[in-house]
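Written out below as structure tokens is the structure these notes cover.
Removed: one protein chain of the complex. Kept in place: all other protein chains.
The block that comes next holds subunit A.
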Amino acid sequence: MAKRIDVSGLSAFYGTHKAIDDISMTVEPRSVTAFIGPSGCGKSTFLRTLNRMHEVTPGGRVEGKVLLDDENLYGTGVDPVAVRRTVGMVFQRPNPFPTMSIFDNVAAGLRLNGRYKKSELTEIVEKSLQGANLWNEVKDRLNKPGSGLSGGQQQRLCIARAIAVEPQVLLMDEPCSALDPISTLAIEDLIGELKERFTIVIVTHNMQQAARVSDRTAFFNLAAVGQPGKLIEIDDTDRIFSNPSVQATEDYISGRFG
């Protein structure tokens, strides 16, 4: 059920501050697109405009269009709640519902979407946990609180929670930045499997990670502090890392930045 994302002329604001300016790009279905760029250039902000999470920040405002296949997420009459049910999100810090068990965490999104029989729930929860490579570690403790897991396990729990509702797009904002190298590898492998079913967009500060997991890479930059961030270029990951067409990209990737 993966869908194509088509962004055109998108700007986002915090109050009067413009955080990103006039971004246009296309993300193909069943691919992984990595966002890279210096801190503060608006990667997270842009990512959050793709599931209408930006506007929950007080003062948050968006101009422009985001088409999911052919539907504009910012069209009149589009319910942001419905958008977020189609476009899932994984955050930088693992955030399982602390008051819920592991099972209930994974089932949380399903319970929002409608009524399921207990047996259906059990089946989907197991499938999602397997999809997130967490099943073997938690199958004997599904009724224990999700906050009792390790950081890496919690992040995979959050991925299981996000994929349980079968979203069409999965957004990940630095999903590994709080994790050790082994958990990071586990999640990178997982991203490789998930892209068979979902359109994935991942923000990362780790160049190797971008090179390892993504098909396409987008480089963002900002002219100066206080200026809005811009999309500098987006291209096949191989090209971005071997022969980018913009000098700034090469400087950033090779560490000659700033």
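Going forward, a residue touches a chain if its C-beta (ideal position, glycine included) is under 8 Å from a C-beta of that chain, and two chains touch if they have at least 3 such contacts; residues count from 1.
Note that contacts and distances are computed from a predicted model.
The complex appears with one chain absent; UniProt names that chain "Phosphate transport system permease protein" among the candidates "Nitrite reductase/ring-hydroxylating ferredoxin subunit", "Phosphate transport system permease protein", "ABC transporter" or "Acetolactate synthase small subunit". Set against the missing chain, the residues A:G37, A:G109, A:G152 or A:P175 yield one that touches it, A:G109. Touching the chain that is not shown, out of A:M53, A:V66, A:L121 or A:I202: A:M53 (per the contact rule at the top).
Between the chain not shown and the residues A:R85, A:K127 or A:R239, the one that touches is A:R85.
Although one chain is not displayed, subunit A still touches it through residues 51, 53, 56, 81-86, 88-89, 91, 93, 95-101, 108-109, 112-113, 144-145, 147-148, 158, 161-162, 165.
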